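Of the protein chains in this complex, one is absent; all others appear in place.
Let's look at chain A:
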Amino acid sequence: MAVMAKRKILVVEDNDLNRSLLCEILKPEYDVVEAENGREALERLRQYAGDFSLILLDIVMPVMDGYEFLAAIKEDPKFDSIPVIVTTQNDGESEEVAALSCGAADFVAKPYKPQIILHRVASIIHLRETAALVNEFQFDRLTGLSSKGFFCRQVEEQLRQNPEKEYDIICSDIVNFKLINDVFGIPAGDRVLKAIAQCYTENTRGRGICSHFHADQFACMIEHRWEYEESMFQKAGAWINSISQTQSIVMKWGIYRIEDRNIPVEQMCDRALLAARNIKGQYNKYFAYYDEALRSRLLQEQEIVDSMEQALQGEQFEIYLQPKYRIKDSQMVGAEALVRWNHPKWGRQSPAVFIPLFEQNGFITRLDEYVWDKACAVLRDWEEQGLCPVPISVNVSRADIYNVDLPDILMKLIHKYHLPPACLHLEITESAYTENPRQIINTVNRLRELGFMIEMDDFGSGYSSLHMLHEMPVDILKLDMRFVQSEPVTQVNQEIMRFIVNLTHLMKLGVVAEGVETAEQLERLQEIGCECVQGYYFAKPMPVKEFELHLKKSGMGGR
């Protein structure tokens, strides 16, 4: 009778006694290989070409300890699937937690309990072998397409066999797929996925390799034969919607043209997906190429994100003030605080570059607080210089309003700098109100009760109903600059603006027109009764020191 080869276990432990004892415990059922420290264990792994079913690892060892060893094998694809059980002292969780978080599969405590060790070893080995089996499954059960792993191998093979042909990788995902599962149920979600799979197979039949990666991510590789057009992907989307009996599926497609075949297939797919993700939120845009421009933009964005924390600590953000004037007597009546980033390497950065990123990653709340603090400091300074201060408007982002502590944060600042709340105007964009009106209205009401002035920014860009406007806690409307700047000037446009201005009078609200750049625009605003203006026609945003000169000149300085 043939004897089945025993599974091999690597025991890594520096102490002779402990190691020998472990070996005694394991010997009846396994082939045991010993190592005295992490470095020796790596040598054994190489010597046996990773042919171990399991590693039993001590954590505290000289030369190379257990954590270093774990890190080393997790980095090596040849060894990273070998499960590791860590042997720990039975004294507190920290060692065990640390080991598990470094990728250990389980732990056993000293003093050893042979039966427990044998059972854990057996069940971890079983688990890993089963998982490995599942990973080998080549096809996705739901859609019948290749699994990701299998897809990558197929693509590699095809590229190897056809060195002269050119290929594209196309990946897609669905905008808000989780929402579809949530709203319409898992079976409906599955129907959508099957429809997408069908779309992929039918459109690439005989010429491509298709895969369902996971969730809503699909990929295929086809020979590069044509340039792609929006209409192709728009049609595919419509077809998927009709087959799966939905209307709400929006798909974004990314294309990676394979040029450098040394890049791992998985990375090629990641790049195609990055291109797809990059057009999320762009209506009527269905596909995008991954190209150098996108790559360098993503890298630049990453650099911004990497340096933002340091920039805040290092006071690289500077506030600029843009004056607001009253038309009838050209009096300066306020200022809007805007932020500039004086980057030590890249120079002055426009907010258009970094604000959208910070809004995405949440850093905007920190930057806003920073700006509020600086604006309050400026107001305090004006008090002390004996300048007659004008109120400063600061931006309050959507994310800030959702913070329940917002009133407290602002009041703390007001107290810190001994200021009346009314000298700080809070600009909240109109579209924030339409998102979650009840909650926003409650928060903003609270801020008004505390004495802050509320300005509704970009009015006319969102979709507030007139009825809503009546309920909204607002003191001043800021007319969206697109109204002011719209070209050509039409009678209807002018009448809409007149209507809004009349409305503000009726509701006893202040009104400020933004983005005024020409004398004609100013004239038109004056004609319809708009009181205050802000824009390049009068003054650009400027550093605080420069603003102070304007403040003095405007006849309001000195008391």
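Odds and ends about this structure:
Basically, contacts are C-beta pairs under 8 Å (C-beta built on N, C-alpha and C of every residue); 3 or more make two chains touch, one makes a residue touch a chain; residues count from 1.
The rule is simple: contacts and distances are computed from a predicted model.
Only one chain is not pictured, and the protein name UniProt records for it, out of "Oligopeptide transport system ATP-binding protein", "Stage III sporulation protein AC", "Amino acid ABC transporter permease" or "Hpt domain-containing protein", is "Hpt domain-containing protein". Of the listed residues A:K113, A:R366 or A:K540, the one in contact with the hidden chain in the full complex is A:K113. Along chain A, the points of touch with the absent chain fall at residues 14-18, 20-21, 24-25, 60, 62, 89-91, 110-114.
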